[in-house]
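All protein chains but one are shown at their positions in the complex.
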């Protein structure tokens, strides 16, 4: 659970501050470039399939003011991208690890508070 | 029988923590198990190491701690409710760059999921709240 | 126990007065995120959480409505309010968000007459 070795800045040349779990301190720092760097940090190379999910999660947050846990993330994906992609296995393959948290981080959202 | 307690009142503001402590000792006295106490809402203040009541009043944090030491009762504190209210463990303080913290073992910061687990594990979950 | 509905969360506190409402809804969301089937019963002041015209509060105080709208994404679609509450608060059903089912006195009692897990906020 402790991640105190995470860098406090996104990269040496940027002044974009991260919290010790790697989430943006100031959510307005987010941009597509920043998303790419955050993804790098997770060992993920962003493809159009990743972007579909990132955009979906950002609009989820814009509407509901909360980052989705896994279950609603699957449901939201199902609704806008169809049954094929709206499955947790698909999302987990795109964003390995704690999928809901990883997506929220790359999409520049606060950490989902109800994750654990 | 296995009991769990959900405590959602703040010490010295509300009677809930006192009632809960009295009840905790009574269930143990009747030979039941206390599987855990979960602190939520204003109940998270029960965990504050910095509470300093006068010497002639019960220190509620110490009373919970004694319950843990004598009976091994886990004392879980909802992390989201605690952080909002400034009840912070050493590792959370480091994580947020704070110089102070006020939650120590045997209290543990944990997710709300722990409350659901406690509820499912116990035959009885009793809530104390005001 | 009826596995099709594992948990009932009772919400009895209004938006913007305390954190009971938010923390009560959080408990419901976490349970739903864990795969439990959740029913929400809004009693007394808690019914005000369903008013569809509500907005954000004092600076920095989040609105409740986005969370209420989000419930369906967590498969929480049982939103109940006692008739008695609507009468006492003088709020017409039409002023609440869609999808709220009002319950008669005996229907409310029936919710409590079968064994189920309950959280009361």
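Letters A, B and C mark the chains as written, and numbering starts fresh at 1 in each.
By our rule, contacts are C-beta pairs under 8 Å (C-beta built on N, C-alpha and C of every residue); 3 or more make two chains touch, one makes a residue touch a chain.
As a convention for this text, contacts and distances are computed from a predicted model.
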item: Listed names "ABC transporter ATP-binding protein", "Na(+)/H(+) antiporter subunit C", "tRNA 2-thiouridine synthesizing protein B" or "2-hydroxyglutaryl-CoA dehydratase", matching UniProt entry of the absent chain; value: "tRNA 2-thiouridine synthesizing protein B"
item: Partners of the unshown chain among those that are drawn; value: B, C
item: Of B:22, B:71, B:96 or B:121, the one touching the omitted chain in the full complex; value: B:22
item: Which of C:63, C:91 or C:118 contacts the chain that the document leaves out; value: C:118
item: Touching residues on chain B - with respect to the absent chain; value: 1, 3, 8, 15-16, 19, 22-23, 26-27, 29-30, 32, 123-130
item: Chain C residues that touch the omitted chain in the full complex; value: 10, 12, 43-45, 82, 84, 105, 108-109, 111-113, 115, 118, 120
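What we mean here is this: only the chains that are shown with their structure count from here on.
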item: Centre-of-Cα separation between chain C and chain A, whole angstrom; value: 29
item: Contacts with 2+ other chains: residues of chain C; value: 26, 30
item: Contacts with two or more other chains, residues of chain A listed in rising order; value: 113-115
item: Contact footprint of chain B on chain C as seen in their complex; value: 19-20, 23, 26-27, 30-31, 34, 36, 117, 119-120
item: Chain B residues within the chain C interface of the complex; value: 40-41, 80-81, 84, 111-113, 115-116, 119, 127
item: Contacting residues of chain B [partner chain A, same complex]; value: 79-80, 91, 94-96, 110-113
